[in-house]
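Removed from the display is one protein chain of the complex; every other protein chain stays in position.
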Amino acid sequence: MLRWSGWFVGGVALAVMPWLVGAAFPAQQRYILHILVFTGLFAALALSYDLVVGHVGSLSLAHPAFFGIGAYAAALLATRAGWPFLAGLTAALVCAGLAALLIGVPAFRLAEHSFAIGTLGFALVTHVVVTNWVEFTRGPLCVTGIPRPVIGVGALSLRITTVPHYYWLALTALALVALLYRGLTTFRLGRAFNAVRDDEALAATAGINPLKYRMLSFVIGAALAGGIGALYAHYITVLCPEELTIALTVNLLVILFLGGVGSLRGVVLGAVLFTALPEILRVAPTWRLVIYGLLLLLMVIKWPEGLDAALRRAGRRPRA
Amino acid sequence: MTPLFEVRGLTKRFLGITAVDGVDLALERGELVSLIGPNGSGKTTFFNCVTGFLPVDGGRVFFRGGEITGAPPYRIARLGIARTFQIVSVFARLTVLENLLVFLQQHQEENFAGRLLRSRRIHRLEDQALERARSLLALVGLARVPTTLAGTLSYGQRKLLAFAAALMPEPELILLDEPTAAVNPTMINQMKELILALHRLGKTVLLVEHNMDVVMDISQRVVVLDHGQKIAEGPPQAIRRDPRVLEAYFGR
Partner (left out) sequence: MEDLLEQTIHGLTLGSMYAMVATGLALMFGVVRLVNFAHGEFFMLGAYTFWFAFQELDLPYPVAGLVAAAAMAAFGGVYQRTIIRAILERSWHVQLIATLATSIVLTNLAVIVFGTQAKEVPTRLSATVFQAGGLRIAWQRLLVLGASVVIFAALHWFVKRTKIGKAMRAMSQNREACAVVGVDVQRVALVTFALGGLLAGGAAALVTPLFNIFPDMGALLTLKAFAAVIVGGFGYVHGAIAASFIIGVSESLAAGYISYAYKDAIAFVIMIAVLLWRPQGLFGRRIGI
């Protein structure tokens, strides 16, 4: 009973956040909501990455590429071909998913390290192509004037124009991704994923086709990343090739390892901390990256289970 | 009558060394056969070849009359062949119960919609799976630790878990790779009893073993490998006295 009410209260609080923030910090409402939009999108992106890295153990470094493919697909279709928002979003999901399918087939033939480097190479090639294919992507000139989303037609349309609107859109996206994440990581499917991660040969003797499950999580993770890329593009309205660099992978890894790989709560916690960090660490971006790197190094060596697991263990200790 | 499991002329080479050299082996339904030989004679390589973990360089493998040479391990498992590993393998980050449930993956692959609707059929299958898991845990003596993480179990317990897990999908043929290696004498007896129990249930068992007492005690037939070749085959008492076998183990 108590758990349900906790969820309910939490859900309501999240829903009315814009007003709560407006009441508590009227001058900075816009800014704080802006941060929360980023938190929501990052959390969703991190969950999509955790599906691949945390639950199936495929250390893919290609995620920024799928994020970027989705973002550019949506941005270009909206600005060049005038596609409506939902169509562009669908296209982003499909493009990213298809790219994952294409790159996954050769990539999964590689062992461990080679797989990681192969995916990294793919991310790099994508970055190079996006930066240099100026006729198509406008390269360093960036895709500008990406319109704010409009869902529906005519009188029944929902216009997402203000930051609070976007906050709710991001929140909805996060909720949907979290639901999908839950569905994929529990029961039979979740067990199969984890089995492939823990011992691929043993999983095969259990009748599980490791390639099928690796590809499944890889493609779904990529499609989700593409979808979030689309949402991101519509939010920032100007999309440049810098969004696809390895810095994004580092950020995602920090979130995963800070909060807790393989756990919904852990990843969301990591995302919250991660987006809150720049506000606490008011230092230059370069210094921030140094600190993230050191933090990642420390976390992965000392506490690879993440803060969420560490807190849970601490919470359990008082029991005699 | 066609044997349940048949291997013809299996050959496997590694960088110039022939690890398995033209080995023939046939198992009738319900037999309990041991595969023995000195270290390096190719026993585990043989296992890995017939279960799809290593590509073969020559020969063919048949199960229930159909050819399975070169099939991927997961497909061989689904056909009803179970195997355990020499160095015990469990899913460390799953619980004991989950370790068993994973082995029913392919037998209960249902669609997403079916599961979302929580249909009665799904519920029944899940209950059956749980019941089966619990009875297997009771059989091997792990009934009291279903929610323990498999990685925290002792070596012997993990061996029992791996054994139970292999039996979950009700395989017809069970290949055991050194089931009594590195365990204490009480556990060896327990393993012996479990393997005999399988035999009484009508399962076909092929085991690789170093422990001669176990081999002589329970096998109906013994096959001996040396340097990748089959050098002898027959009932345990005959093998024990076979000069070729003695030579292989103890030298001239």
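So that you can tell them apart, the chains are marked A and B in the order they are listed, and the count of residues begins at 1 in each.
Just so it is clear, a residue touches a chain if its C-beta (ideal position, glycine included) is under 8 Å from a C-beta of that chain, and two chains touch if they have at least 3 such contacts.
Only a predicted model underlies this, so the values are computations on that prediction, with no experimental measurement involved.
J.: Of the residues B:F5, B:F53, B:F91 or B:F163, which one touches the chain left out of the display?
T.: B:F53
J.: Which listed residue, A:N132, A:T161 or A:T186, touches the chain dropped from view?
T.: The single option touching the absent chain is A:N132.
J.: If the hidden chain were put back, which residues of subunit A would touch it?
T.: 57, 59, 106, 109-110, 112-114, 116-118, 120-122, 124-125, 128-129, 132, 201, 246, 250, 253, 257, 286-287, 289-290, 292-294, 296-297, 300-301, 304
Just so it is clear, only the chains that are shown with their structure count from here on.
J.: Residue numbers of subunit A touching subunit B in their complex, please.
T.: Listed in rising order, the residues are 183, 187-188, 191-192, 194-195, 197-199, 201-210.
J.: Quick one: in the complex, what on subunit B touches subunit A?
T.: 51-53, 72-75, 77-78, 82-83, 85, 89-94, 98, 101-103, 105-108, 112, 115, 165-166, 169
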